[in-house]
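Of the protein chains in this complex, one is absent; all others appear in place.
Let's turn to chain A:
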Amino acid sequence: MAEPLIELRGVTKRFPGMTALDAIDFRIAPAEILCLAGENGSGKSTLIKIVSGVYAYDEGELLIDGAPVSGFSPRAAIAAGVQVIYQDFSLFPSLTVAENLAMGRLLSENRRLVAPAECQRLGAEALARLDVTMDLDARVGSLSTADRQIVAIARALMSRTRLLIMDEPTTALTGREVERLFAIVREIKAKGIAVLFVSHKMREMLEISERICVFRNGRKVEEGPTAEFTEGRITRAMTGQDIGQERYVWSGDIAAEPRLSVRALGVGERVHDVSFDLRAGEIVGLSGLLGSGRTELALALFGMEPGHRGEVRMDGAPLKLETVQQAVEAGIAYVPEDRLSEGLFMTQSIARNMVASAIDRVTHGPFLSDGEATALAERTVADMRIATTDVDKQVGKLSGGNQQRVIIGRWLLTGPRVLILNGPTVGVDIGSKAEIHRRIRDLAVKDGLAVLMISDDVPELLQNCNRILLMHRGAIEADLDPRGLEEDDIHTRLKTLR
């Protein structure tokens, strides 16, 4: 193996009450694409922060090009060629693409004035390095997430970068954008720059990386060339246990009256003539590229697209879905895509979040019974296996997986008959994900809940759904039986839809 670019030897980092990293040996070679896998709290982020100089370590050694370094700081890391792209990209939406790109360089040169022509030149250079074209005068705020990410990458590569660290870079991207990102990552590697990739998504890790390092509880548990890994092996290493991969089988009566029957539903220009049935106990997957109309369809079913066309029936009875209230009263529950902005009151307690949709169950006349709310919340916390005992805790302090369980738990309190989940496990780690899947299956089997699961995560759909609908340009393109289908079959189908 080539001389490592950066090497950690026996590095330990302690925080009050916990050891975040325990005697870690870690190395990354020039032009290597390394994937860092691990659940939340496994030590991945701490490792990134040590390599980028944000955290000082308590024990061990850090070597750059084989020479030990002491007093590593963010500035020293940048000088050594380490650049981090954070999940929020740290871009300025009001400034133009050219300015965003040029700003770092101008700052490092202690410039006082900004010449638009020079920004243009620096920006064009930076984009040319990645072989992408973009309107340099566009404001970054008007770009898509994928384009913003490219701006962030281009900016990071403007200095003498030797190692680019990307924290969960694919979370907000669609399949096609992920491919573009990977092409860029390979381009970067071809220039001799190492890339450290942090991801939750196995498929992506296996596709892009050359080596995988798996962390669990602050220790490196597995490491090796990607060719030696399978999804199962990574999962096992990450969670320390086998997670069931058996698929969901629906054994209901196909001739029975459907729970939810959608006929010729249309929303503006974005959804046309969509018809499908959802039977009790079914978990139906819904996938499609971003902009396929799947979210609009879900919103229409939840009463958030007043003025939609077509007919929706619940157990044979026609529904009026012009407001959210009507949808909730009809027994439809919706767990939104972006739980941060659409679902949870982050600064409020778990209990208050839980009863927010089921407020009638804990009120007497105009009064809210705190005791009943707490009792109800505690039952749901236990039921959803949320990792806390304190229902007064702020929801914002829970992990992503637990937050998602709070939302799902909240909707279950309303006694729904149809549950619509939009990206139920986005940003949730594997252990939590399996727990959420288990719970959803339980609800379908035991309570006969009909579930519509919208997701980009193909393995998730294959594993949990008894039918998968593919949407494209506002219409349902295919109704697939996942039995006998593999991930690649679905990916191929999605690709042909472009």
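Here is the rule we go by: a residue touches a chain if its C-beta (ideal position, glycine included) is under 8 Å from a C-beta of that chain, and two chains touch if they have at least 3 such contacts; residues count from 1.
As a convention for this text, contacts and distances are computed from a predicted model.
The chain absent from the displayed complex carries the UniProt protein name "ABC transporter permease", chosen from "Outer membrane lipoprotein carrier protein LolA", "Sarcosine oxidase subunit delta", "ABC transporter permease" or "Fumarate reductase".
When the whole complex is considered, the residue among A:G60, A:G104 or A:G310 that touches the unshown chain is A:G104. Among A:S94, A:S275, A:T347 or A:T492, the one in contact with the hidden chain is A:S94. Along chain A, the points of touch with the absent chain fall at residues 88, 90-95, 99, 103-104, 106-108, 111-116, 141-142.
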